[in-house]
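Inspection log for the structure reproduced underneath, given as structure tokens.
What you see is the complex with one protein chain gone and the rest in place.
By written order: A, B and C. Residues from 1 in each chain.
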Amino acid sequence: MRVAAITEPGRLEVLEEPVPGIGSAEVLVRVVACGVCASELDIWRGAAGHATFPWYPGHEVSGVVERVGDAVHAFVPGDPVSVWVTTRGFAEYVAVRAEYCFPAVGVPLELALGEPLACAVNAVELAGVSLGDDVVIVGAGFMGHLVHLLVELRGPRRVFVADARPDALKRAEELGAALTVDVTREAVVDVVGRETGDVGADVTFEVTGVQAALDSLGDLTRMSGTVVIAGYHQGEPRTIPLGVWNWMAFRIVNAHFREVETILRGMARGMRLLTSGSISLAGLVTHRYPLEEIGAALQALVDKPEGFVKATVMP
Amino acid sequence: MRVAAITEPGRLEVLEEPVPGIGSAEVLVRVVACGVCASELDIWRGAAGHATFPWYPGHEVSGVVERVGDAVHAFVPGDPVSVWVTTRGFAEYVAVRAEYCFPAVGVPLELALGEPLACAVNAVELAGVSLGDDVVIVGAGFMGHLVHLLVELRGPRRVFVADARPDALKRAEELGAALTVDVTREAVVDVVGRETGDVGADVTFEVTGVQAALDSLGDLTRMSGTVVIAGYHQGEPRTIPLGVWNWMAFRIVNAHFREVETILRGMARGMRLLTSGSISLAGLVTHRYPLEEIGAALQALVDKPEGFVKATVMP
Amino acid sequence: MRVAAITEPGRLEVLEEPVPGIGSAEVLVRVVACGVCASELDIWRGAAGHATFPWYPGHEVSGVVERVGDAVHAFVPGDPVSVWVTTRGFAEYVAVRAEYCFPAVGVPLELALGEPLACAVNAVELAGVSLGDDVVIVGAGFMGHLVHLLVELRGPRRVFVADARPDALKRAEELGAALTVDVTREAVVDVVGRETGDVGADVTFEVTGVQAALDSLGDLTRMSGTVVIAGYHQGEPRTIPLGVWNWMAFRIVNAHFREVETILRGMARGMRLLTSGSISLAGLVTHRYPLEEIGAALQALVDKPEGFVKATVMP
Partner (left out) sequence: MRVAAITEPGRLEVLEEPVPGIGSAEVLVRVVACGVCASELDIWRGAAGHATFPWYPGHEVSGVVERVGDAVHAFVPGDPVSVWVTTRGFAEYVAVRAEYCFPAVGVPLELALGEPLACAVNAVELAGVSLGDDVVIVGAGFMGHLVHLLVELRGPRRVFVADARPDALKRAEELGAALTVDVTREAVVDVVGRETGDVGADVTFEVTGVQAALDSLGDLTRMSGTVVIAGYHQGEPRTIPLGVWNWMAFRIVNAHFREVETILRGMARGMRLLTSGSISLAGLVTHRYPLEEIGAALQALVDKPEGFVKATVMP
């Protein structure tokens, strides 16, 4: 079968390998789609300290069960599933433990993005959005949209979304934003101050991964409110006005998760919402590539052409 | 002004009293509506151990600000408000601290029932409904409907509602129930078992206050799931199959709150949802009475005629 | 090897079986001690609905690593360990996954009772004892003592312990109780009322498993306080004065756990405390039996002779 590997920084190859065997508690899944994640850009560029080469990227897999081990009773061949893997997802097949597969019945498989959805579910749950909260989301990329989608499900009073791209703000409106802020035209701090009587929002999500967004959080959030860092802050250390954050007594939430049980729980919840039709990712996967063009998929994530939200590779 | 009092068990009178004065931090509110609560039935019947007579019932007040103390800046005369009081609500006027008043702009005042909404908000928040949960609500009276309304805001996968009254189940469907169960026709345990693959619901709310509902919870809820006792269980001690609840390791939530800060927080959240239009109680206040007919209002709560959900007194 | 089985209700036999093999991620442990648990009495008597026969009791195992699978690097033969198993503990050997073994270095193995300690750790953590709390523990048997030992570690102001056995109360004093109550001489409600100015305790643990203790909780605990049901309530349904518990707005904690990750986490914490010398179970294992006398061990648990706290079987 074919599988993509980063053989050295900057070099992506599609290799030929045997289809993996499965143990008695495992499932072989024929990959239908595998989303491209920003964290993979850093490895591709050689900027992720933890990566060793060859690195087999791909961890947002959905597909169809091809074969199951003797001890697996939850799935049969033909079942559509979203799969949790940490690597080797840009391939024709993946072999995984059955408990890492989640039913995706009735969901178009390129939209059954269970892994990023798990991140967003866990972020929103940990943020502790309460009934009637005012919520600000800074950043309306793919993860920002997922967070937004889920925040709307938690009974907020109003959701404000800030971004610099008009098409992103348009999608945020469609997802239910009470107000969107084009940060190239007005300061989000001014808008939130005006709308909340200078009190600030109850919960503020930073979903950009850039320094500038961190700077604004202190002025967007009410005293004793919650600041959620959901962006992926690789590279340079970040500067934080800790004196202000102290003074304001913010609850700071680092929305990143490493415990497998937590990730799986978030994924189960996200897939329940997708399969029941409570949410849909329609419109959020904007670019599709065959496996051979995985380099172009990564490049699209770098270039972010007009209208780009998320790329997926379909082997 | 006129004010209702239970002068002795079974005896309700409308008395004449002076309009209350207000302190510098207080507000005088002209009462527009005051909901009738089941807990007042017990006092009326002389069955509530904590009550002394004369008892001045009425604690679900909404109205219009008539006058404010010197130190009050949050309200001006004419402001519509929902008010937290613990007594004396069936009257023409109530005097309360300004922080016990919540703006009710744009909400029909007989539907601005902040106090029961506070109970429901706190019950749902404490229940910890998570994204994608299956939720069962046993009991579709007024409080059951409020709980249901708010559970739907928390991003569940499915809400199942059980009751014996067809009109209650019809309203539950309109509020978004995935499935309603007429308990005169089928056992809720059978339905939930069938729909969840015999796993049970993640969260089960008991909102009836009767023994029979408690009996069913153990078989409705999944292992390590949450059982919420939101019904008001006055009178006889209740029997609980604690051996089963132990074995199933349920999280048991007693959804009753006595700390003022908690009640006020719930009320603030509920009123935010009402005034922003996120929810509406339209259709849930079914019976209206002038102050002189407060006895009839209480009797309606006893009799529960077809279509009855909630009575309010409008002085 | 020899292994004890309940072949039918009331009949305990020691059978001969092959030493179990181990998989690559497993460990073979030579059992040194296995505690006898009250839950096994019910099975012995045929009173536990979930049990099927033959039932192989024994789930409080400690011992010495005999052999490890290829993939096990955390242990080597000779390591003393406390082991999580759900069955077959009254045997010469048990085979378990390596992550179910916890180091027991420096702890006498008959006192390395990780499983009941896990229950107590989880109960105390879930109870949420806060700094400066007044805590009541009703029941000073083995589990009551474990709970007590751990509550003392959480920084309470005072711990009150109630029981009917003078020797139990004497041990409670040695464990640090501020006050012990001999319930054959005075009502615990009177003592707690007197000591707390009629406010009640912040947290009350019921660790008896009997109806009478449940009756007292409502009067022992302060408004909005926490009631922890840690006793094992098999048999008849229990009666609870739910009207009072509603009115008092208690937080009710059902201190029973079924999720493996929770049990393992509690066991890891408990064993850390034992191996670091923060706590010791010295004096709590009062009766020791060879494997052939397991019947006598169970009978001791029924009879509870003077001075009895806990029996262990040492194959």
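The rule is short, and it goes like this: contacts are C-beta pairs under 8 Å (C-beta built on N, C-alpha and C of every residue); 3 or more make two chains touch, one makes a residue touch a chain.
Quick caveat, the model's predicted, so the values are computed rather than measured.
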| item | value |
| --- | --- |
| Chain not shown, its touching partners among those shown | A, C |
| From A:Asp70, A:Glu174, A:Glu259 or A:Glu292, residue that would touch the chain that is not displayed | A:Glu259 |
| Absent-chain contact - pick from C:Ala38, C:Ala51, C:Ala164 or C:Leu273 | C:Leu273 |
| Contact with the hidden chain (one of A:Ile229, A:Met267, A:Leu291 or A:Ala311) | A:Ile229 |
| Touching residue (missing chain; options C:Val124, C:Val203 or C:Ala300) | C:Val124 |
| On subunit C, residues whose C-beta touches the chain left out of the figure | 121, 124-125, 130-133, 150, 153-155, 157-158, 268-273, 276, 278 |
| Residues belonging to subunit A that touch the chain removed from view | 50, 214, 223-224, 229, 232-243, 245-254, 256-259 |
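In this text, only the chains that are shown with their structure count from here on.
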Contact-connected components, subunit B excluded, all else fixed in place: A | C
| item | value |
| --- | --- |
| Residue-number overlap at the subunit B/subunit C interface, same or different (half cut) | same |
| Whole-Å gap between the CA centroids of subunit A and subunit C | 43 |
| Approximate Å spacing (C-alpha centroids) for the pair subunit B, subunit C | 40 |
| Touching two or more other chains - residue numbers and ranges from subunit A | none |
